[in-house]
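One chain of protein is taken out of this complex; the other chains stay put.
As written, the chains take the letters A, B and C, and residue 1 is the first residue of each chain.
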Amino acid sequence: MSEPNLLYTDVEDDLRASVRDLLADRADGAAVLGRVESAEPHDLGLWRTLAADLGVTSLHVPESLGGQGAGYRETAVVAEELGRSVAPVPFLGSAVLATAALLRVSDDEHARSALAKLAAGDATAALVVPLSAWPGSPLPSVRAEGGGLVGTVRSVADAAVADLLVVPADDGLHLVEAGAARVTPVVSLDLTRPVADVEFSGAASVRVSGSAAAAVDAALLTGAGVLASEQVGVAQWCLDTTVAYLKERYQFGRPVGSFQALKHRLADLWQELVLARAAARYAADRLAAGDQDAPIAVSVAQSLCAAVAVHAAEECVQLHGGIGMTWEHPAHLYLKRAKADEIALGTPGRHRAVLAPLVDLPG
Amino acid sequence: MSEPNLLYTDVEDDLRASVRDLLADRADGAAVLGRVESAEPHDLGLWRTLAADLGVTSLHVPESLGGQGAGYRETAVVAEELGRSVAPVPFLGSAVLATAALLRVSDDEHARSALAKLAAGDATAALVVPLSAWPGSPLPSVRAEGGGLVGTVRSVADAAVADLLVVPADDGLHLVEAGAARVTPVVSLDLTRPVADVEFSGAASVRVSGSAAAAVDAALLTGAGVLASEQVGVAQWCLDTTVAYLKERYQFGRPVGSFQALKHRLADLWQELVLARAAARYAADRLAAGDQDAPIAVSVAQSLCAAVAVHAAEECVQLHGGIGMTWEHPAHLYLKRAKADEIALGTPGRHRAVLAPLVDLPG
Amino acid sequence: MSEELRERVAALLAAHDPATTDRLEFLRARFDAGLAWVHFPVGLGGLGAARGDQRIVDEELAKAGAPDNNPRRIGIGLGMAAPTILAFGADEQKRRFLRPLWTGEEVWCQLFSEPGAGSDLAALGTRARRDGDDWVVTGQKVWTSTAHTARWAILVARTDPDVPKHAGMTYFVCDMTDPGVEVRPLRQITGEAEFNEVFLTEVRIPDAHRLGAVGDGWRVAQTTLMNERVAIGGRPVPREGGMIGVVADAWRANPERRTPEAHDRLVKLWVESEALRLAGTRLRQQLAAGSPGPEGSAMKLAFARLAQTLSGFEVELLAEDGLRYDDWTLRRPELVDFTGREAGYRYLRAKGNSIEGGTSEILRNIIAERILGLPSEPRVDKDVPWKDLPK
Partner (left out) sequence: MSEELRERVAALLAAHDPATTDRLEFLRARFDAGLAWVHFPVGLGGLGAARGDQRIVDEELAKAGAPDNNPRRIGIGLGMAAPTILAFGADEQKRRFLRPLWTGEEVWCQLFSEPGAGSDLAALGTRARRDGDDWVVTGQKVWTSTAHTARWAILVARTDPDVPKHAGMTYFVCDMTDPGVEVRPLRQITGEAEFNEVFLTEVRIPDAHRLGAVGDGWRVAQTTLMNERVAIGGRPVPREGGMIGVVADAWRANPERRTPEAHDRLVKLWVESEALRLAGTRLRQQLAAGSPGPEGSAMKLAFARLAQTLSGFEVELLAEDGLRYDDWTLRRPELVDFTGREAGYRYLRAKGNSIEGGTSEILRNIIAERILGLPSEPRVDKDVPWKDLPK
C-alpha cells in the first residue's frame, strides 16, 4: 500500500483555516444555541455558504461527476472543524453518507445526476438508515411494492432538511423526492444534528441500478471514518475550552488549573487525543486511498475517537463545575453531540466486534 | 432470609486482634521475604501455631465433627488478616478448600475422620484442582482405574505441604496420602502461596461416598467467598502502607502525600475498598448462613474484591516509585498475591459470567 | 423507649384521627406531641430521644394512614436549616422557625453558592453591611433550588472583607419575600430549571435573624454542610433499586440490542450497584450500633460515578432510541425524578451528581485529608485579607 501520510498537508491546513474562519463568524456557541432553539434548527444559510463558497459538498466527488476530486482526507478536515463548532448543518447526512452511497452506484445515470446536484450544493440529501447503523448492521425493511415504497425508518440524520432521500429497499437503492415521504422531526438528544423519522406509504421513487447493500456499506464505512475526525474536533474543542477556563477561574486563591489532580486528568485527555488524532488521520488517509486496510483503519478510529470525544465532553462539563451544567454555556451542546456520535454509525463496541475478525482475533 | 450483619462482631474483632498480633510477631515483611526465598517457602511452624493456639483450622467445622462451630464470618476475618500479611501458610488450600469439600460429604466416615485431623491441626490437606478453577468450571480429568488413580492436575494451591490430597476423580471424591502421588512444586508467580503439580500414576486412594462435583462446587464457592476477604486484607495493607509512605516521603520540599493528584487516587482507592469490604462481608455472612443468596453474594464479592486488590497493589508499587520496584520492599509480595488471587477461584470476568443468569441478566 | 413512643403515637392518633383531621392540623399536633423528630428537644417537636427511634414513630404513623410532611419536598429545611437553627439559633429563633419548617408551611432554601464561589465557598462576595438594627445585603447567589417557592433562606454573606476569607463571614436567615430579592430560573442542560439564580439588592435583614456570632459564618455553614452530607445516601435500597433497576429492565426488554461486550459492562455495573447498596446497609448498621464511619463520603463518590456510567451505558444501549430525547421544554420540577423520565434525561441529570452538594474533586480532597490523614496542599489564601485575593 501507499505510505500513509498522517500529517495535515498545506492544502488541508488552508481548507481548515477557511472553514474555521467562516464558522467562527457564523457559528459560535451563542449562534448555535440560538439556532437550535429556533423553529429551524438546521442552519441552511450557513450550509449554502459552506457548499457554494468553500465547496465542502464536492471535495471527494470525482471531477468527472462534477466534484473537486480531492478526497476523504480533506472531507475529514472539514468534519473536524464542524465538530469543533457543532454547527447544525447536514454535512454528515448529505455530503458524506448520501454522497458516498451514490458514489458507489455512480454507473447509474440517476445517481450521477443526483450527485451533481449534491456536489453543486443545489440539493441536500439524506441516506435513509438510522444514524445508529454500522457497517454490516441489518438494514431497515423498506419494501418496494406495486404502489411505491412502504416502510418506516427511525432516527435518520439530517432528513428533516433533505430534498432527496436515498433509500435502501428490499429490491435495491431508490431515490425519493422528500415531498413523497412523510418526514417527522423528533426531539433529539443531539440538538445540533437532529434526527427525523421517515415514513413511506406508497412513495414514488426511482430505482438505481447496483447493489443497495454495497452502497450502504460503503456509505457507513466512509461515514464512520469521517465521523472519527468530527469526534477529534469535538474533543479538541472540549479540551481547549476547559484548559482556557481553568486558567482564568480562581478558587482557593489559585487558578483552578494549578490543581494537580485536574492537571493530570487534562494531561491524560490530551494523551488520548494524540492517539485519537493519529487513528482518525489514518482512517481518512486509507479511505482516500481506497485501500483494503480502510475497514480496519475505520473501526480502530471509531472505537477510539468516539470514546475520547465522550470523555472530553464529560470532563468539560465536570471541570466547568456548575457553569458547565447550565443551558447558556455551550458545553452541553458538545456533550450531546459526543454522546450521539458515540451511537452514530456504530458504537465503539460494535466497531470492535467488526474489527476482530479482520485482524484475526476470533471471539 | 436472616438480616445480614455486615459489621464485625466483638468476637470477630477479638479473633482478628489475636491473629494480627501473631502475624506481626512472626510474619512481617522481612520474615515473609526470607521464608519464601528459603528451601521451604511454606511457614509450617507458623501454621501449626495458627492451628493449635488460635484454632484457625476448625472455626467453621461443626462441633459434632471436632470443630468450633463458628462460621465462615470468622474464617473470613482470618483470611483478611492473612491477606494483610501475605503469610505463607496453607490456610486457603487446607482449612478452606479441602475442608469445605470434606464438609459437603461428611456423611462419609473417612471424610469425617479426615476432617477431625484437619480441624485439630494434625494434618494439612489440599483440594486437587487448579487454583484457577471457579464455581462451575470443568474439573480436571483424574480417572479411577483398576490400579488406582491416574492423571495430572496443574497449579494446585498448597499441595506441596499437604499430608492428604482430596481428589475429585471421574467416579467420585478420593482421599490420597500425599506420599502416593507425585507432587512437584513449580516456580510460582505468587511467592507466598506457591502452587504445585500433582501427578497420579496408579495412586492408592479411599473413595468417599457422595458427589464429587457437589463437594468441589461447595469448596469453590466457599473458597471464592473467603478469598474476597483475603483480597480486602491485601488491598487494605497496600493502601495503609502507601499512605504511610507518602506522609513521610518528601519531594519538592513537600510530603509527597500532599500532591493532589496522588491524594485523589488514594481517595478513589479508599472508596473502592469501602464497597469491596461491604461485598466481602456480605459474602461471608451469606456463606455462614448457608443462604441461597450465597452464590450471588460470592460472585459479586469476587468480581469486585479481586479487581480492588490488584488496583491497590499496583498503586502501591507505582506510588512508592523506585523503592516499590525493589525486591527488598515487601510491596511486590502483595502485587504477586493480588495478581494470583485475581486468577484464583475464578477471574472477575468468570464470576460475572456466573452471576449473570443468577440475577436474570441474560447475555 | 419504644413502648413509650408507641403509646405517644397511639395518643396522638386517638386525639387526631388521620381519616378526619385536616393534614396541616395533624402535622402541627404531631409536632407539638414531640413526634416530629424525636431526637430534637422537648418543645421543639422532639423528645430528646435517640435519632434511631424515629423509625418506630414513622412506621406506626404510616400504618395508621397518617399524612407525612412530604420530606423530599422540604429537604433543605429539614436537612440543612433545621439542624443549624437548632445548633446556633437563639431560643426565640427556634420557636419561630422550626414548627412551620417541619410542617412544610414554610419552605426553606439555601443561599450559599455564588458564581465566583463554588467549591471555594469561603470566597463568597455577597456583602452584608450593618445599618442600625439591620443588615443590608447585596450580591448574587446561584444553584438555589426551591428559591421560587421558599419563604425563608439560610444565607452566608461577607461582613468583613478586610480579614482572611474564613473570618469575615456571617450567617443569616433571609426573608425571601423582601422586595430586594429577585429569583430567576436557571435552566440546566436537561432543559429544565430545578435551580435558580437569586439576586439580592439592598435586602434588609434584622440582626435578630442572624444565626451565630458576627464573623462566625464559616463555622455555622460547616454545620449546615455536614448535615447535607449525612442526608445523602441514607435510605435503605432494595436490590436493583434506583438506576440499575431501570437499566437492567431495559436490557431484559431489548434482547435484540444485547452484545457480549455490553453484557459484561452491564453485569459489572450491576455488581457495583449491589456493592454500593451493601455499603449503604453497612453504614446504617454502623450508625445503629453507635459507631458511624466515614463511609458516606465513599458512597457519594461512588453513587455519582455509577449514576453517570449507568445512564451513559443505557443511552448507548438504546442505539436509535438513545438518539432521541423526551422533552426539552423549560420546566420547573419540584424534585429530581431519575426514574420517571427517559435515558437521555438520566444521562444529563446525572452529570450534576458529581457537582452538587460538593464536587467529587472536593470530596476526594476531604477523604484524603480527613480520612486518610494525608497532608494538605500549600495554602496561598490562608492569611490574605479577602479583598486582596485574586478572583
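Basically, a residue touches a chain if its C-beta (ideal position, glycine included) is under 8 Å from a C-beta of that chain, and two chains touch if they have at least 3 such contacts.
This is a predicted model, so every value here is computed, not measured.
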| item | value |
| --- | --- |
| Displayed chains contacted by the hidden chain, counting the whole assembly | A, B, C |
| Among B:V195, B:V208, B:L273 or B:L287, the residue in touch with the chain that has been omitted | B:V195 |
| Given A:T49, A:T152 or A:S258, the one touching the chain that is not displayed | A:S258 |
| Absent-chain contact - pick from A:L50, A:A279 or A:L333 | A:A279 |
| Positions on subunit B contacted by the hidden chain, ascending | 130-132, 154-155, 186-191, 195, 250-254, 259, 261-262, 310, 314, 317-318, 321-328, 331-332, 335-336, 339-340, 342-344, 347, 349-350, 352-353, 363 |
| Interface residues of subunit C (partner: the chain not displayed) | 260-261, 263-264, 377-378, 380 |
| Residue ranges of subunit A at the interface with the undisplayed chain | 4-7, 239, 243, 246-247, 254-255, 257-260, 263-264, 266-268, 270-271, 274-279, 281-282, 299-300, 303-304, 349, 352-353, 355-356, 359-363 |
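The rule we apply is simple: only the chains that are shown with their structure count from here on.
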| item | value |
| --- | --- |
| Centre distance in Å when subunit A and subunit C are each reduced to the mean of their C-alpha atoms | 41 |
| Intercentroid distance (Cα basis), subunit B paired with subunit A, Å | 52 |
| Residue list for subunit B, restricted to those that touch at least two other chains | 259-260, 263-264 |
| Interface hub residues of subunit C, defined as touching at least two other chains | 260, 361, 364 |
